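What you see is the complex with one protein chain gone and the rest in place.
Going by the order they are written in, the chains are A and B; count residues from 1 in each one.
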Amino acid sequence: MTTNAPAMGVATGSHDTVKKNYLEISKGFWSWAGTLDHKRIGIMYLIGVSLALLAGGVFAMLVRLHLWKSTGVLFDNATYNQIFTLHGVFMVFIFIIPAIPGSLGNMVLPLMLGAKDVALPRLNLLSFYLWLSGTCLALYAIVAGGFDTGWTFYAPYSIYTNQAVVSVGLGIFLLGFSSIFTGLNFIVTTHKLRAPGLTWFRMPLFVWAIYATAILQVLATPVLGITVLLVAFERLYHIGIFDPRLGGDPVLFEHFFWFYSHPAVYIMVLPAFGIISDLISVHSRKPLFGYKLIAFSSIAIAMISFLVWGHHMFTSGQSSYAMFAFSFLTFFVGIPTAIKEFSWVATVWKGSIALNSPMLYTLSFLIIFAIGGLTGVILGALNVDIHLHDTYFVVAHFHYVMMGSIALAFFAGVHHWWPKMFGVMYSEFYAKIACALIFVGFNATFIPQFIMGSRGMPRRYATYVPEFEGFHQASTIGALVIGTGVALMVGNLVLSIFTGKKAMQNEWGGVTLEWLSPTPPPLENFYEQPIVTTEVYDYTTLDLRTTQTPCS
Amino acid sequence: MSHDHGIVVPAPGAGFLPHTVAHHFDSPTQEFQSAKLGFWLFLATEILLFGGLFAAYFFFHQVYPETFRLGGQQLSWKLGALNTTVLLISSWTMAMGVRSAQTSQKRKLLIYCGLTLLGAAIFMVVKIIEYKAKFDHGFLPVFGGTDYDQATHQLSWFKDYHNVMVGVQNPSLFFSIYFTMTAIHGVHVLVGAGLIIWIMVGAAKGRFHANYFLPVDLVGLYWHLVDLIWIFLFPLLYLVP
Partner (left out) sequence: MSSHDSHDTHKAHGHDQQNHGPHHVTSSATFLKILIVLLILTAITVITSRFDFGSANLLIAMLIAAVKATLVISIFMHLRWDTPINKIAFLCSFLFLSLLFLFTLADQATRSMDGANERTRAPVDKEWQHPSTLEKPQ
């Protein structure tokens, strides 16, 4: 892509204020708390979701440490239930779902589109505060007695349990609307604020992925909203819709819940696909193989995800015919997903591969996601799932997707756009060590869980038969390694803000629009409206000087 | 700050205020279309939010048809039809209100918005009358205790003083659904009424005219959605069962 803009970083305006980037342009608490700038909101999200990740990570470590011995080490059974529920709720609703769209999406999407901001900046800020309020309600629920339903809130237990389900339910309602508004904003921005010349098939694949995610956020999340609202009514007024003792049907709850929560899996993973698509092209210095196929497969995954939710309910008592249909349809998800995986691998092939830390995370993703995806196909088979349902096999499968794939893609994206966001570079050496630790630790944690699960170790149990002790201990050691790696990664990144060397204008040699704005970007992103005249990922247009000029 | 303050859309005449386009838009059209698309998407989420309740309705209607038949007979279809008429007329006044804004007729805009507000008020009053009748029957989930009685396996809120729901399975379920659906719809009516008041304040100042009527248009859409949901609620709750 080329633009009609003059050489990067050279402000055309004569005023000094024009040269100030978005971090410097105003100071003080309210200049952040009341900001409408998508970049600052993105940074606030980044801090928020990172804290949520750390909190969820602490809960995960507590769970792993508790399971060191078959009799349980740290907690009584009731507390253990609360701890794993907290881990699930924090990781799913407060970290993963908003993580990539909220932080990196906000930060990068308008830049990639050549827009001055997202289309609806006030809604964007509202969406952040809804996220914050929802998180506060979840935190309040911990103080108010905790909650032990698991992140799925299955009725009728969630109706009967004597815990703070209502406040966490309302918290999830708010988090849901935060997610809806983010998605809505991105759809409108993508439709209405694209730079001249930026046709749909010139958009970076990160934008395509965020767009597909946004469709899901807008169309699936309201059903979660009404579901948690009904659970709250159920607890407050005993309306009986999900309560079998009043003629209600808990399976209906599961239908509602998974109508959202299955697409939610793709709300989480599609942005990760987007990051990987972009990064793999930049760090292989090669146009993406199968650009259109990857773009369409994002949309296809979004559509198919609405047809398969019943595969979470194979042992719930739903009709056998429904199970058959859901199982059959589930396999179709494998097609667009495999298209992506193969296209990525084909992109790397014969590329000019630069093994930077974002690329290392990306390659880790490719390996881990292949395992996570294929075990998902195994679980989609009706008869196999009856055996594996609610075992550690399922736990390992979705951690391979959520933690190993999505969190790693998130880390990759943060490392990739870190110099863009802050204008500084972290230590590549420590970043690579952290990546290696996380990759090794991750596999050490979850491979034993696959084995345990296939042998019948049920999930969510506070104690277990002694035969599994060795596997659990291996898993716990692996978790400690992940913890070390994440701590090293966070320390390395945070330290770079204070001591890091200046980043280059275009640190990785990317050619999508976000690298054509000054680094870090000014308030309205571009000094001149960029006009796109070339195809996407065309590395012949790269101005190599910008990769060697330190940013202002 | 030296960035531009956005394009100014002029007022069409005396008594009207100009509108400044938000700084990140290039044209008033872009602003209008962005907000409009965003709002349609929001309305889509509203459809799916209510959709969950409708799914629950159809689900239990399929399981307990007799409960729904008998329960529906306890509702006053006359009051339901009255409220339907009121909402349809208010929907029409709202559409006319938007039209008045599009044609820069300030007085008419205020009158039509006032009429719509009146419709909302009548609707809520009728709703309260209906709820009162249900309360007298002992059908209202919010009152009379919300516990599940261990000894009798009975719900404490479901009293059925007049024994009209005898002989059907889980009679409380119909009223749970009726109240959940109408209460959430009622909240939307109140929110819509608040938004219309906000429009009237802006209209009195002359903010809305042929060159800029976006907020009126959006609030209008919201109000039509409230009507749209009621169009389905009325036959399902009052007539079909």
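Operating definition for what follows: a contact is a pair of C-beta atoms (placed from the backbone, for glycine too) under 8 Å apart; a residue touches a chain by one contact, two chains touch by 3 or more.
On a predicted model such as this, the values are computed, not experimentally measured, just so you know.
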item: Visible chains in contact with the missing one; value: A, B
item: Contact with the hidden chain (one of A:Ala155, A:Leu174, A:Leu219 or A:Ile301); value: A:Leu219
item: Contact residue for the chain not shown (choose from B:Ala81, B:Ile129, B:Val142 or B:Val187); value: B:Ala81
item: Of B:Ala22, B:Leu37, B:Leu75 or B:Leu140, the residue in touch with the unshown chain; value: B:Leu37
item: Among A:Phe306, A:Phe342 or A:Tyr430, residue touching the chain not depicted; value: A:Phe306
item: Residues from chain B at the interface with the omitted partner, ascending; value: 2-5, 7-8, 26-27, 29-30, 33, 36-37, 40-41, 43-45, 47-48, 51-52, 54-55, 58-59, 61-63, 77, 81, 84-85, 88-89, 91-92, 94-96, 99, 102-103, 148, 150, 153, 220-221, 224, 227-228, 231-232, 234-236, 239-240
item: Touch list for chain A against the chain that is not drawn; value: 4, 12-15, 18, 76, 78-79, 145, 148, 160-162, 187, 191-193, 195-197, 219-220, 223, 244-245, 249, 251-252, 255-256, 259, 306-307, 309-310, 317-322, 325-326, 527-529, 531
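Methods note: only the chains that are shown with their structure count from here on.
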item: Whole-Å separation of chain centres (CA-atom averages), chain A against chain B; value: 35
item: Contact footprint of chain B on chain A as seen in their complex; value: 13, 15, 17-18, 115-117, 119-121, 123, 180, 184-185, 187-189, 191-193, 218-223, 225-227, 229-230, 233, 236-241, 245-249, 252, 255-256, 523-524
item: Chain A-facing residues of chain B, complex; value: 1-3, 22-24, 30, 33-35, 37-38, 41-42, 44-53, 55-56, 59-60, 63-64, 67, 141-142, 146-148, 153, 155, 157, 169-170, 172-173, 176-177, 179-180, 184
